[in-house]
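All protein chains but one are shown in place.
What follows is chain A.
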Amino acid sequence: MGIQANVKLRESLHDFKHGKQLRTRRLLMDALTPCAREIRLTKPDDSEQLAAEISTLLSLMKNAVEQHGEPLHIVLGLYGKQVKQPMRFPFYGFERVAGVSADKTAILISLMKRVQRQLDLKETCTVRDVFYINVELYKNQRMVTEWLNALSEAFELPHRDMLRVVAAQKGLCFTPIDLHHGDSMILKHQKSLIPFMDINTHFTGMWSGVDRVVVLEKDAVFNTLVDSLPVSASALIVTGKGYPDWRTRHFLNKLMLSCPPRVVFEVYTDSDPYGIDIALKYVQNCEKFVYNCPKLCYKGVLIQELLNDRLSTRGLQLLNLTIRDINFGMRLLQRAAGLELPGNNKRVLTQELQRQLFYSKKAEMNSVSNSDFASYFSKKIK
């Protein structure tokens, strides 16, 4: 009790009413506004020191609230490059509660704690793992991803996976050689999930055993090719299962940089506008270079191959393009026409898209060569 007596208390509204006189409304507002602690998340001097940076930030926040009783004013990113709206926590001010709500701050801080732990333990976990730890707070996985992205942007990390919370793997790969990277490896002759990679990952192995890297839209076709021994003996096969996730694209980029130049990169998708879009997503997307694989060539399945091939596939049904497909194709064609694509890709993709639209037909890649993709593929690479 005695100690408390020495503490100089801040004036309350009551004091102002009855004791101190403040002449203007402005002065009153200033006097009542608490002294906030601005915490700014910016690029650490050394990205290796990310864990230390996060723990400093967390302790600053803790001190501000616990020791000094100051509300937090959290800003992500530098001046002029703010990633998110600044957050006030606990909320203070005279206007009605506006801006970012308190649970967003809770999400951010909780994620920072999680990331700090992962970095300390040097372990990697998935977004899904994080999400299930506190479903009530995060509400959905997208929220976790969104705030991880925000963190990554605020710290200006070259790669979000440096936070050691990564998206769950979607893509699959099959390699004819053992691929070493860091301390681990992808075993040959078995289907594996695309491994976690960081910026320094480099794949090494007996590259002489690989002639080509084949990217497929569908995992059904992936399985067919993997089971076809003549094909899988010398081909590294990758699928992103439909629209590829970032990791699969990153993996291809790494492969492209790791393997000798003679290895060819090919992509096969459904013969419809979405297939073309998926191929484009691998070859070039507007994101950072680490997600692009410009060496990749679009090879099919081409609509005219399905047409010319019809003697061997009697009864093959080409489906009509729906109006949605047509509109999507038209927009995609406009987008593709404005892109600079390496090699023959632009010409081939544009031509293919034009033909699909003109014929107004589409087909699935599984149906080629009498539903035998492996034999189609063998013929194609001859």
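Rule of thumb we're sticking to: a residue touches a chain if its C-beta (ideal position, glycine included) is under 8 Å from a C-beta of that chain, and two chains touch if they have at least 3 such contacts; residues count from 1.
Keep in mind that, in the parts below, contacts and distances are computed from a predicted model.
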Omitted chain, identified by the protein name its UniProt record gives, among "LAQU0S14e02058g1_1", "Beta-Casp domain-containing protein", "Cyclin-L2" or "Type I protein arginine N-methyltransferase Rmt1": "LAQU0S14e02058g1_1"
Options A:Gln85, A:Asn140 or A:Asn344, residue touching the unrepresented chain: A:Asn344
Which residue of A:Asp129, A:Asp198, A:Glu305 or A:Asp372 touches the chain not shown here: A:Glu305
Residue touching the undisplayed chain, where the options are A:Ala36, A:Ile326 or A:Leu341: A:Ile326
Residue among A:Tyr79, A:Phe289 or A:Phe358 touching the omitted chain: A:Phe358
Positions on chain A contacted by the hidden chain, ascending: 299-300, 302, 304-305, 307-308, 310, 315-321, 323, 326-327, 330, 333-334, 337-338, 344, 347-348, 350-351, 353-355, 357-361
